[in-house]
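Report on one structure; see the data block that follows.
Of the protein chains in this complex, all but one are displayed in their positions.
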Amino acid sequence: ASGAIKIVLPEEADLLEPCMATRSNIGRIIMENVSETLTELDVRGKKGVMPRLAEKWEQNADGSWRFHLRQGVKFSDGTVFDAKDVKHSFDRVMSDKITCEAKRYFGGMTITTNVVDDNTIDIKTQPVQPILPLLMSLVTIVPESTPMQFVREPVGTGPYKLTNWTPGQQIVLETREDYWGKKPSVTKATYLFRADPSVRAAMVQTGEADLSPSISQLDATNPKTDFSYLDSETVYLRIDHNIAPLNDVRVRKALNLAIDRQAFLGTLVPEGAVLATAIVPPTTLGWNPDVKQFPHDVAAAKKLLAEAKAAGVPVETPITIIARTANFPNVTEIMEAIQAQLQEAGFKVELKFVEVAEHETYYSKPFKEGRGPQLVAAMHDNSKGDPSFSMFFKYASKGTQSGFSDPKVDDLIQRASAAVGDERARLWSQLIAYLHDDVVADVLLFHMVGFARVSEKLDFKPTIATNSMLQLSEIGIR
Amino acid sequence: MLSFIRKRSVASLISLVGLIVMVFFLSRMTGDPASLFLPVEASAEMKQQFRELHGLNDPLLVQFGRYVGDVVTGDLGESYRKARPALDVVTEAFTWTLWLALITMSLVTSAAIVVGSLAAFRSGGFFDRIASMLSLIGASVPDFWLAIVAIVLFSVNLAWLPTSGTGSVLHWILPIGVLFVRPFGIIVQVVRGSMISALSSAYVKTARAKGVRSGPIIFIHALRNAMLPVITVIGDQAASLLNGAVVVETIFGFPGVGKLMIDSILQRDFNVVLAAILVTALAIFLMNLLIDLCYALLDPRIRH
Amino acid sequence: MGRMLLADKFALVAALFLVVMVILALVGPAWLGEEAVRQNLRGRNLAPFDWSRGWIWCMGADALGRPLFARIIVATQNTLMVAAGAVVLSAAIGTFLGLMAGFSSPRISQIIMRLADVIMSFPSLLIAVIVLYLLGSSIVNLMVVLSITRIPVYLRTTRAEVLEIRERMFVQAARVMGASSNRILFRHILPIVFPTLTTLATLDFAYVMLAESALSFLGIGIQPPDITWGLMISQGRQYLTNAWWLSFWPGLAIILTTLSLNLLSNWLRIALDPVQRWRLEMKEPANG
């Protein structure tokens, strides 16, 4: 069957700019619906990077990548898709006349694009980028005529086009007649925006909407309509290793041992959440099943603390946990509980909640001079299937959110980023184990789950990517 | 009268300018929009580039000079986040808020005046006790609580009204109903207090001696005398609605200026903040002017 | 005064309630401070009226399994401090400026009134963000923020009334006697405006407690582990449909406090008004 559906989202997109589609509130609406990418990551199976606008690709001898483009594809404005559009899309992302978010995935690289013919393009990066095909799943393709400034009416090759946008009220996508691929069963999707999770849940219940990709755990009570799914968000406490007593590995271990992660599951954190041993979720390349999370062992924590104290580490110094209000569900309660658990083990812990702008000043470099020992509670999102999107920022000496500097870590990151295939996976695994067991880089907590409410008339299972991308073509209508 | 309005407008204009100057500088001391616009993983160069593009790297005074120049030509700048003129964003949202505020305040005002006056007329009586109790509860109930309960009751359980959104007349009922409660509670209390004094004055005796019915005695003789503090409070409540009924807008998905203002403050979208304040301040100044005219209309002794 | 309070049973109860609240505010943190923070994740969202676990659990437990009863009592101190501080501060400043605006030269009056306009159209959230960002978040700063935003109501109300009252004959009579402007303002005009102001102030008490909760929710108000009733309400918000008691009890505390203050202010209004005072002084009931 086919028909129109309504989707209610927590946050309105303030832009529908294709090059900003990696931002979840924008991507959820246009990514692969309006704007397509050359490649696509399979999040339902294990197929890895799959073709989309590119039919196939290979690496040239000089390390650059050649993409063979699909033919007979038209943009929604009627123009034909070819290699020049890909080049233009890249130029736009990298341009300094416009601040495209996708640019951040190409940090530290110089990119040259070379149009071979209408259907072939070479992309060369310096240094060589082994996961360029994966990165291409983040670059939305726009027609060559797109100006070098943010557009509010995205033109793409996707199965849908934007037909109505009333800011503050709704965004409507409708199917295109001339789409190159399979016709989806959803003919029209109306996006609505409600900030309150219980309202979103109620809307699906009353039939005012058909799908709400995120509702509150508390409202997810109906097994027929409510599904939990592992989203790609990982909650952790970033440790600032530069300040005593956190510069002592015993203290960092003690922090980890003091927290009863298991007790959170099914209480403050949804049952289905996974205890984290890495900053990236288990579906990521190189995720290391051998790394075991720290047990909850207050006695051991106390012992480590005592040792550290004996060695002259100022363990009495109050440590501040800095968290962001409304960062994720139950953040206040979870942080209060963690505070209590740390105190139980003998830490002196203070708790400080700040709004988003202030949180940012604690989380990212440059860190404030004269700060005390701090744990910054944060949530990190990586649904891209490769750890490189996380590791550099969070752990490399130059990473903006990195709380320490370790030459071995730097080296591993560099090598893994340059490697391909099994080697790449092995190096990432090694890094993950090293960070967790030896450096004790941070206090990893949970890979969170989200809850979606799906009307019974829809055939849809949310995936790990649902947070940042919601492909309408994957939704079936019963 | 006209010269009063003229003088008042000039004075208001000056304070409007003061307000904008103040907001301009103060808001820019509260953090960097670049790090909020871009994800935490964005590189320093990207942030730098963002600042460059939006002129945030220049010294504050230069930025201010540019802003003034633009404003003089009627350009309130672009929203960083929405890539469209800030003024458009704001006027769009403000229209909704204005309607919401207008409808709510007219309902609240008429209802609160009637209930408060009747309560005062038999102060200490049964109706008074009930009205006082309810209005006080109304004034102290958290609005989000009320909003959620209303949705659960009227939309989910009874399925009488849509949960949220805009579109039909039905969509307005819950938001207005929820917004109604607190101002109603407050204004009833103020009307009641003020009316008790007015009803014990000598001119009310005169009216009774003329054989005037209770209705006109309350609503014509006493009420007008009791209105001074009441319209002040009405103004205050209206101003807080014009500044945005944040909770209600958020929960009911009402695209008003309150949510817009909160979001842009939290995201440091300065141009939108400034434009929003400009528009709402203009509305509030106008309203205060109206209130001051009302004082003079209501009480001839203040008129000179 | 005491006898007049006895005469109004409602006001008496209200006064007693407030006295109890003040006592709790003073001793609460010392008395139940420990219990209020002891967590028990397995006993989370315990329903109220479960008498098997002891009186402290009578109101149920919050999301971390802490007894709500203890938390409400411990929160009394901060709540009352912020609310009373903000209300008293704004009422005092607003009234003073309002008296000035109503009584002094047109120019000063204009300046004050336009200042009020400015504050009124300054979104309170922005004031909060600015003050708390620049000065850091603390109870005193929060009090300052909340009081700044409430000044215009008192200011405008006072001024409007002064404009009318100063035309009354007894004000002129006082002037003829040589009374200074101060004396006229504070001895003759203020007492007449006062009842209206107390009504406003009591209502503002509720307003401030709720505004504080909204700020906490946005991340710029009081934050855990400090507690206030407003914060408890905003924390209970997401459990509204599942565990109503989380925000119900603190809400009830706010309502009861406002109610008591209001009953007391209504009583005060009568007690201070010679024309009405007989209601409280009369020994036998009226037959009217």
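All chains are identified by letter, namely A, B and C, in their written order; residue positions are counted from 1 within each chain.
Assume contacts are C-beta pairs under 8 Å (C-beta built on N, C-alpha and C of every residue); 3 or more make two chains touch, one makes a residue touch a chain.
Criterion: contacts and distances are computed from a predicted model.
A.B. asks: Given the choices "phosphoenolpyruvate--glycerone phosphotransferase", "Sulfite reductase, dissimilatory-type subunit beta", "ABC transporter ATP-binding protein" or "Dihydroorotate dehydrogenase", state the protein name listed in UniProt for the chain not shown.
C.D. replies: Its UniProt record gives the name "ABC transporter ATP-binding protein".
A.B. asks: Would you mind listing the shown chains in contact with the chain that isn't displayed?
C.D. replies: By the stated touch criterion, the chain not on view contacts B, C.
A.B. asks: Please output the residues of chain C touching the missing chain, sorted low to high.
C.D. replies: 167-170, 172-180, 183, 187-188, 191-192, 272-275, 277-279, 281-283, 286-288
A.B. asks: Where does chain B touch the missing chain, residue by residue?
C.D. replies: These residues of chain B touch the chain that is not shown: 200-203, 205-213, 216, 221, 224-225, 298-301.
The rule is short, and it goes like this: only the chains that are shown with their structure count from here on.
A.B. asks: What chain pair has the highest count of contacting C-beta pairs?
C.D. replies: Per-pair contact counts point to B-C as the maximum.
A.B. asks: Report the inter-chain centroid distance for chain A and chain B in whole angstrom, where each centroid is the mean of the CA atoms.
C.D. replies: Comparing mean C-alpha positions, chain B is 39 Å from chain A.
A.B. asks: Quick check: what residues of chain C touch more than one other chain, meaning two or more?
C.D. replies: 129, 133, 218, 240-241
A.B. asks: In chain A, which residues are in touch with two or more of the other chains?
C.D. replies: In chain A, the residues touching two or more other chains are 198, 355-358.
A.B. asks: So in the complex, which bits of chain B are touching chain A?
C.D. replies: Touch list, chain B to chain A: 30-32, 35-44, 46, 49-50, 52-53, 79, 81-84, 89, 92-93, 96, 148, 151-152, 155-156, 159, 162-166, 250-253, 255, 259-260, 266-268.
A.B. asks: Which part of chain A faces chain B closely enough to touch in the complex?
C.D. replies: Of all residues in chain A, those touching chain B are 14-15, 17, 23, 96-99, 101, 103-104, 107-108, 149-150, 152, 167-169, 192-196, 198-199, 202-203, 205-206, 208, 355-358, 360-361, 363-364, 389, 393, 400-401.
A.B. asks: Can you list the chain C residues touching chain A in their complex?
C.D. replies: Chain C residues touching chain A: 37, 39, 41-42, 44, 62-64, 129, 133, 216-220, 223-225, 235, 238-242.
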